[in-house]
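Quick one: the structure is below, and I'll ask about it shortly.
Only a single protein chain was left out; the remaining protein chains are all shown in position.
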Amino acid sequence: MTMVKTLFYLMGFITLASALFVAASKNLVRSVFMFFVTLLSLAGLYVLALADFVAITQIVIYVGGILVLILFAFMLSGKETLANLQQQNDRFISISKLSALLLAVLFFIVLINILFKTDINNLQWVNRAVSYKIDIKPDSPMTSNIGINLMTTYLLPFEAISILLMMALVGAAHLSRKEKNA
Amino acid sequence: MENFLQSIDTLTIRFALAAVLLPLLAFVVNICLPGKKNKAAGWISTLAILISAILSVFVFLKVWNQHQVHQQQLWFTIGETKLYAGVLLNNLSVLMLLLVSLIALPVHIYSTAYMKHDENGKRYFAYLSFFCFSMLALVVIDSLILFYIFWELVGFSSYLLIGFWYTRSKAVLANKKAFIMNRIGDIGLLAAIAILFTVYHTFDIDQLFGTNALVRSTVFELPGGWQYVAFGGIALAVAAKSAQFPLHTWLPDAMEGPTSVSALIHAATMVAAGVFLLGRVYPVFTELELNILAIIGAFTAFMAATIALTQNDLKRILAYSTISQLGFMVMAMGIGAYSSSLFHLATHAFFKCLLFLVAGIVIHEMQHVKDEYKLDIDPQNILYMGGLRKKMPLTFIAALVGGLALIGFVFTSGYLSKDGILIQSFEWAERKPLLFQLIPISAIIASFMTAFYVTRLIVKVFFGEFKLAEINPHIKLHVSDGGWQYKLPLVFLSICCLFPVFSLNPVLYEHAWLLNGFPKITGLDRVNIYHTIIPVGVNILSLFIIYWAYAVYIMEKALPFPEGGWLFRLSYREWYIDKIYSKIIVGPVLALGNLARWFDINIIDGFIHLLERIGIGFSKIADWIDRNIIDGFLHLVASIVLGIGNFARSFQGGRVQYYLFSMLAIILAIFLFKTLF
Amino acid sequence: MNILSLLIFTPLLFGLIIILMPSDWRFSFKYITLLATLIQLGLSIAMYLQFKSGPEHAGVNAEGSFQFVQKVHWISLNLGSLGKMQIDYFVGIDGISIAMVVMSSVVMVIAALASWEIQSNLKGFFSLFLLLNTAVIGVFCALDFFLFYIFYELMLLPLYFLIGMWGGARREYAAIKFFLYTLFGSVFMLLVMIGLYLSVKDPVTGDHTFNIIQMMNPANYDSGSVFSVLAHKTLLGMPARTVGFVVLFVAFAIKVPVVPLHTWLPDAHVEAPTPVSIILAGILLKIGGYGIIRICVGIFPEIAVSGAYWLGLLGVISILYGALNALAQRDLKRLIAYSSVSHMGFVLLGIASLTSEGISGAVMQMVSHGFLSTMLFFLVGVVYNRVHDRDIYHFRGLGSLMPRYTTFVMIAFFASLGLPGFSAFVGEAFSLIGAFKSPSVNGALPYWMAVCGSVGILLGAAYFLWTLQRMFFGSLTLKGGEIWKSALNDLNTREIFSLFPLALLALVLGVMPSLVFDKVNDSVLALVHFIGMK
Amino acid sequence: MNDLLPFLPGLLKQVFEGVPLFMPEIYLSALFVVLLVTDLIFGKNSAWICKIIACGGLIIVALKDVEQLKFVVDENQLFFYGMLFLHQKTVAFKLMIDVLSAILLLYFNWDNQLASHKKGLTDLYSIVIATVFGMHLMIMATNLLSIYLSVEMVSIASYLMVAYRAENGISSEAGLKYVLFGATSSAIMLYGISLLYGFGGSLNFFRGNLLPGLMQVNPLAVSLALLLFLVGIGFKLSFVPVHFWVPDIYQGAPAPISAFLSTVTKIAAFGLLINFLTPFVFFPGFSKIFDFGLFLSVVGILTMIAGNFAATLQKNLKRMLAYSSIGHTGFALMALVNFNADKQGITALTFYLFAYSLANIGAWMLATYFSNTANAENMDDFKGLGFKYPLASVAFVIILISLTGIPVTAGFYGKFLVFSSVYTVYQASHNVWFLLLMITGAVTTVVSLFYYIKIPLNLFLRKTERTTGFASTSNYLLISIAIISLLVVCLGLFPDFLVK
Partner (left out) sequence: MIGLSDFLIVSAGLFCVGLYIILTKRNAIQVLIGIEMMLNAAILNLVAFGKYDRLNNGGQMFALFAIVLAAATTAVALAIILNVYKKYKTIDPNEIHELKD
């Protein structure tokens, strides 16, 4: 158990630290790569939460898809922009930064406060699930469970999201494509 | 028999109605006549008033000292109150009816000549007929609300006639002043009527003030303060209409109208309406209120007389004299000499009308002179006149008769009525505290002063030489008495100024038939000695004053005085006294007159102007409030709206991160708010 | 078809005809409008002649005693547990309405005649004019609150455009001010109306109802409802019925207008073209007074009784304040506008007295002011059309230049300042008599108010006479010199035809007030009885 | 071996049972595919075909909606495992959306800006159909997942629509702001959902133990979760404080798109809000944890004030309409405080939304019309146009009156019904907030007049200084505007027409 715990803390630390680095870094490319680290460590956390399928999806879609897309966008927007942006970052005046920081910290305090107030570890339904043994165990066959759910309970969202993706595809393609006479 | 009486009454009523409505008909016909200056207009009006006068005589004979006739019919219903309109003929109303129509007739005849050359002659006669209608209706009507209506309509027609020459700005100012001052009185009257209605639920004059007067009954009582508000209202109305202190200043100004109008309206009839009102509502007054009336009347009489002493404008002198005489009447009402007051009203109407007509002729002729030689003079100023008696003998005689009547000289009607008032005022003052003695004393002084200014007037105008000719020798005076339209009224009115018309006994006023028509004054001790001393004393002294005045104004020029040699000698012997008089009395009296006039112009009118200015000041303030505070408040609201709008907009700076920040901050704030409260 | 509905919708019909006609025929529009108003006048006179009087036809709070009634189901929305929302097309008149309806019809004819001066965009003008016409007549006839409100609001827009498009220099400002003021009042009126609707139940069907007459009966209120007489509910700490009364009163007081809600009026009047000024002053102000009588006093009688003091106070303030303001004006139209404020103050004072004399006087004053203000604004329009100036100081001695005009001006002025023999006198005098009577009869008003109200008559004389003296009398001097002199022709035949009937009406009503009082009397008595006052 | 395997037949049966209740949506998805295929087959010139297909398809869908009424005569249908929910009002909302979308689709290529878009409008039609699909889901959603999914679907489609005119800088800017704001909102909403799920243990709030679960948890935590969740819905509805994006986006987007966003999307969001609120409001005791009545009142008041007051200062017509639509959201929220069993509030809301949408579409059409014919964008540009374009201007006046809520227009009845419904609750509860709500509603109505009236003011009361003859006629647009304004008046005269 302690190994899992240690792993968890490690992952958690990496997640937060890399996220903070992303927030603090003045170098754009570096921050993007640090975000990559964040996402990966998050996938690790998912695994620790016994959601291996989600973790895989995270790596495939987020790391493989989204991040590549972002990098691609960087490339498309040209090298000089990158330089420009870096410079701008340097010139950043910190008043708005400070207030943003204040806001973020306040939110954090509120969230943490709430978590402690709720006594999150002793939620009724969680306890009931544990006692009825319907919580996920490391050996639960979750992938097939997901498969069946996708075809039954979550059939509607599953089908709907296909239309959504199609639409997003059409739209994004429309926006990005160059018209010959344009 | 009953039926017969009934039908006679109906006939009487019909006659009275016809007498009232004929002038209205004339008015309508005149309005519809084509052209501005239609000769027919004058004759239509005159014919109408002639018939009215004849009918009035008939009505008078039917009603005078017999039972009163009262008929009415439903006018309209408001709420549960039924308002009746009708005719109430009793001694008071038929006397007034007769008086008004009899005075109006000569004035109409006179006017046909007087206004012959005016280009708006038609309008003049229309107005005049309208006035006659209103005035006649006023005297016969039986309901207070209708009384008010005609009360204001006479004021309105007076407004129209004063401003008849509306291109003269003085005339327009004068008629505005007249109307507004009358309006003040009207409001008082309306308030009084409303109060009476509130308490007694009726407007009917007969019910209210007739034989079984509601106002005397003990069933209803006016609440304490209300009684005095009602009285105040009536007093205000009387003061405004009858030109009593302090609302009298419009009357001298009203002389801007045609002189014939002044004769009819501002001397004989309309101004008497105030006294008539007092007569109508007499039962409503309490002892205290009557005293106040007496004081007002006496003071007005005295004050106006002093002012008249120093005026040079012919018509103004007469106007002040009218105010003074009206003061006598009001005072008479106040001391309870109800009948004497009305008597004086009647006699005064004739002689004052006569005097105004005389003045009209004189002014008319002076105007001719002025036009002929293109002089820059005021044709009404008596200082430019003189010596007219030779050129216009009839006018002179008429003036003499009228003047003596005004003075109250024996053998004239004025003697009968005025001495009656004086005697009764002394009798009345007998039982009063010392201070009240001032009232008869001031009345008698006013009476003496009357003698003085009348003499001055007549002497200045008719005696001596023509002053303009003295200044400017080549001016020739071609004047005359004028045509029959002038002469006939003068003769008629002059006759009416003599004693036989009112009483066969020229000395004792009590024997006048008119007095018998009204309740006798009660409760006064008859102090016989006054009945001898006062008339004799007054007359002798008046005579003396007449002579003195004559001497002051004519003898200085060492003119022969053939008619009264013994008087001349007397005067000559008393020369020093005369001088002392002129030092001790004339001077101060003149000064007093001037002072009073000054007081009039500066204090009373000044006060009125002050009020006006305050009014305008208030109106300016109100205007300012409107523009700045009320609209300012609106603008404030508008700017608040815009302010909130701007605040809401201030987030919309176009920067999306700022939007996000605001959103998150607000959400956090909402949450924290919920947490904390 | 019901004659009342015919009366209401005839103008609308003609308006539609005008809209559908090609613009080339624009010069016939005014004749069509005139025809419409004349038909309307004919109908209203026919109604007047058929109108039955007597206590059994008093109207006010008895549905059966209204006349020319038409009641048709109009809107029914099913609202679940609240039952059906039943809105009726319910029109009918009683004595108070008939006076207003006939008066409005007359004024409309005159306004149509005054529209000859309109030169631009005739189609728009006349169709809006006729729409407005429908709305005002509808307001006077509606007995369903909802219908009343619809007509009430329907007046706003045509007026906005009529002022805004054909008005004077500051027309935008005036139009917006008018619109906002009125809408401010009416939006809150809507809230109270809904509250009343949800409080009142038709005793027959058990549904909520907008029927004004049923709103007058305390027994029809739901026991727990906001406006129930017995429940004594509060709104924001104040008694709910008081709040309702005040809100409705404010809405109508804006229309009347009552000081201090009056400042839209001078602006609107001054900027509006003559026909619109005529309608504004002649009819719209009466809607305020009518609304106060029919709705405020009718639905909240006990508040009217307890609040009479304040109503009277506002009335007196309006009388004096309006008159003082009039005294300070140098624009002739503004002066007349303020005089309207003053004159309408008498209406409020009369109503506040809660006596039959006072309320009858108020109705009379409204009718009379309808005719007289029409006349006054028409007269101002005459001189304005000729020289496009209204400044009192720019004219002098018009009397000799335009004698007929001056005659009518004098008639109008003197009639307005309450010269006996004209209708205004009857109205003002009985409003005041009511006010004088009130302290001793029902104690609604204190003594001094009546006295102060009387002073208004004096001030009225002051500003009218001053204007006469300043503008019409004296020797002729004009700011515009010879040009003006040649432009200032005397009245033409059309103008005389418009003015003469008004003058005649004012005179006839002054001499025979029974023409109005006979019709009004039973209703007023019923109202006073209903309020519980004598 | 698997927990779920034994239940599989039963689960599948539920799917098949749900299909008949899902017919309009199936038609919609088919329509979407057909459009894509048409685009592919006919290429660039397929715009008009796509338009016809899309409009026709939507009409068919609307008919299918009507057919659905028979399923919900007196009972509510939950199907697809409680993902979706069908009842009378849902059908009514869907019908409204379909009809209005059909009208809007017609309108798209009448706008000169959109019509001149080089890349054609076919993609836009597909996107719109997909959006309509998403909105159908939104209205029916009763599960946190279906809610999130449908919201996202509509959001993404909206981003695409706003940014559709890629060649136009303003449109792109609007798109950027929209996507950043929208994505943030949805992230926040997702966080809220995750908390709700965590606290309650279920995604379905109609059935299951989500609500009982929430009752056990610290009320503050639930409030926070709900607040974060409401941010997402608020983003769709644009109420305070999630309204900041509205003016910029409506102004930047082509007018038809703004019309779409301000009407149809809003209706869908209200449908969603109704569904979401229903269980919470009726759950006994929940109001102690989070008082939706109070929340809606406060937000409603703030929204009305923010929208209406800020609108008074606008000079650009589109921007003003944007602010006014914020104000209208606030007003519509008012109706929801009356959330009792008889659905009076919902009836009022439905009517209000329809009246508002109709008039608002008319207003945006007019914005297009004047922009097309007279190049008028700002208030000043409208000076004196009333005489040049009388029919359109009169229609504009009617529509603005309806938006203000003055009789005799549909908008008045909307306001009237909303006030009535609030009054009813007030009468029952005597809650001061409801009174304040009504007063604010009344005051902002007056304020709204203040800015609406600026348009007629410029159209009719002012004289033009411009003499430009930038003329391109839009007759179809004019006809549909006239029809809409006529409809607005007819509904004003006989509002019971609309009761379904």
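A, B, C and D are the chain letters, set down in written order, and residue numbers restart from 1 in every chain.
Please note the rule applied: a contact is a pair of C-beta atoms (placed from the backbone, for glycine too) under 8 Å apart; a residue touches a chain by one contact, two chains touch by 3 or more.
Since the structure is predicted, the reported quantities are computational estimates derived from the model, not experimental observations.
Among the displayed chains, contact with the absent chain in the complete complex occurs for A, B, D.
From the set B:286, B:628, B:657 or B:675, the residue in touch with the chain omitted from the display is B:657, counting the whole complex. By the touch criterion stated above, the residues of subunit A touching the omitted chain are 1, 4-5, 8, 12, 15-16, 19-20, 22-23, 28, 31-32, 35, 38-39, 42, 45-46, 48-51, 53-54, 57-58, 61-62, 65-66, 69-70, 73-74, 76-77, 81, 84-85, 88-89, 92, 96-97, 100-101, 103-105, 107-108, 111-112, 115-116, 120-121, 123, 125-126, 129-130, 134-136, 140, 142, 145-146, 149-150, 153-154, 157, 161, 164-165, 168-169, 171-172, 175-176. Interface with the hidden chain, as seen from subunit D, comprises residues 3-4, 144-145, 148-149, 152, 155-156, 159-160, 163, 166, 169-170, 172-177, 179-180, 183-184, 186-188, 190-191, 193-195, 197-198, 201-203, 247-249, 251-252, 310, 313-314, 319. Residue-level contact of subunit B with the missing chain is found at 649-650, 652-657, 660-661, 664.
In the analysis below, only the chains that are shown with their structure count from here on.
Compared on C-beta pairs in contact, B-D and B-C come out with B-C as the pair having more. Each chain gets a centre from the mean of its Cα atoms; for subunit B and subunit C, those two points are 40 Å apart. Annotation: 104 Å between the Cα-based centres of subunit A and subunit B. Each chain gets a centre from the mean of its Cα atoms; for subunit C and subunit D, those two points are 43 Å apart. In subunit A, the residues touching two or more other chains are 110. Counting partners per residue, subunit B has 657, 671 as the residues that reach two or more other chains. By the touch criterion given at the top, residues 177, 260, 262-263, 266, 321, 324-329, 355-357, 360-361, 397, 399-400, 414, 419-421, 425, 429-430, 432-433, 435-437, 439-441, 447, 450-451, 454-455, 457-459, 461-462, 465-466, 468-469, 472-476, 512-514, 517-518, 521, 524-525, 528 of subunit C touch subunit B in their complex. Put simply, subunit B touches subunit C in their complex at residues 75-81, 145, 148-150, 152-153, 156, 163, 166-169, 171-173, 176, 179-180, 183-184, 186-187, 190-191, 193-195, 197-199, 223, 225-226, 229, 612, 615-616, 618-623, 626, 630-631, 634.
The residues of subunit D lying in touch with subunit B in their complex are 176-177, 180-181, 184-185, 220, 223-224, 227-228, 231, 240-242, 244-245, 247-248, 305-307, 309-313, 447, 450.
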